[in-house]
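Shown next, in C-alpha cells, is the structure this report addresses.
Here the complex is missing one protein chain, while the rest keep their positions.
For chain A:
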C-alpha cells in the first residue's frame, strides 16, 4: 500500500462548529455523523449503552458521547466546547461542539474562532427562533466563511417542502443584516438519517446535496487570505553550533499569503527591507511558503528581529495598519465586567502589550441585532464595540480581511484570565 493508494495523503482538514440546543437534535446529528462514518467504537458504544440504561433512557442517548465531564452528564447539558473527530476518505473533520444556550455565547465564539463551516440547527416545527438569529450572528461576527442551516426534524412536519421553504425565506430575510459569504440550507432528519449521509427517499422535492456531501466538498482552500503575506515572528532560532555558526531563522506560522525565496520582505516595526534567503522546515528547504505552514525564514541581511515583529510583503499594495489605537468588536468572557478605562493585557499575534479601553461605543443585542448605545455595561457573554489604546504599536489588518492578524484577546492582569476576544474593525 502506498500513501497515494490509501488516499490519505490527499485528505484535507475541515473544522466545523455546531450550534443548537439539545432540543434541536444537535447531539443526535453529531452522533449520526460519527456513527455513520464509523468514528464511534464498540467500547464507546457499550459504555454509553450502559450509562443510558442506568439513567433510565429508553433509547441509547448519543448526547452522552459529547458530554465529557461528570457535571455535564449529571445535569444533562453541555457546558464546555467538546472537540470530536471523524474522517471520510476525502476529509478529516474536527467538530467544535458548542452549547447553544445564551449563557454559553462565549463557548460558541470560542468554537467559531477556528471554524471553516458552521452548522446551525433549526427545529422544523418551531422555525426561526431568537437563538437561530443569535447563532447566525455569531457565525457572521466570527467570519465563518460557510454557514449551513440544517432544518432538522423534517420527519415531524411530514417532510413538508412548504415548511422548509418558509424557514429558508425567513432566514434569507435576516441574513441581509449579516456578512456570511456562503449560506446553504439542507432539510434533514438526524434521527431517521434523511439527507445527513444518505439522500432522503421521502423528500424527493429536494434536489440539493446531503449534509455530508457539503462537508466533504465545500471549497475551503480559498477561504484563507492568500494575498497579503503576513508572518508574525514567534521565535528566533540561533543554534550557534559548529555546524550552523551563523544560522538565524525567524520561526513562525505564516498567517496569510505566500512567500518565495528571493522575495523582498519588509520588517515591522523597524521598517527595514531584506530578501528571503531560505524557507526551512527541518532538512526540507521550500521554494515557496504559504499559510498555514510553520516554517523558519532566513534573510539575506543581518537585521535585529525578535518575537512580536512581523515580516510582510509590500509589493502587493496592502500593508497592515501600524497603530496604538484599535477599534474592535469584543465578546466578553468573564464574570468581572469590562472596566471602562480599565487596563488589560492585549495579546495579538505574537505580540503582548498593555492597553486601556478608551471607549465603549455600543453594546449589541444579539437576539434582535440592534445596537444599544444607552446601556454600556459589558458583562459575561455580551458583545460590544470598543476602542483600545495599547502601550506600543501593533501591526494588524481588519478581521474581515484576515482572521489571524485581525484577532486579539484581552487578559485581566489581576487574575491572568482571558476576559475577551476581539475582532478588529
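Quick note on the criterion: a contact is a pair of C-beta atoms (placed from the backbone, for glycine too) under 8 Å apart; a residue touches a chain by one contact, two chains touch by 3 or more; residues count from 1.
The rule we apply is simple: contacts and distances are computed from a predicted model.
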Out of "Regulatory protein", "ABC transporter permease", "Sorbosone dehydrogenase family protein" or "Sulfate adenylyltransferase subunit 2", what name does the UniProt record list for the absent chain? "Sulfate adenylyltransferase subunit 2"
In the complete assembly, which of A:195, A:296 or A:390 touches the absent chain? A:296
If the hidden chain were put back, which of A:37, A:161, A:175 or A:234 would touch it? A:234
In the full complex, which bits of chain A touch the chain not displayed? Write them out. 1, 3, 6, 8-13, 41-44, 47, 51, 65-71, 73, 79-85, 87, 91-92, 94, 106-107, 109-110, 113-114, 221-222, 224, 226, 234-235, 237-239, 241, 243-244, 247, 249, 251-253, 258, 280-283, 290-294, 296, 307, 333, 345, 347-350, 403-404, 407-409, 411, 416-418, 421
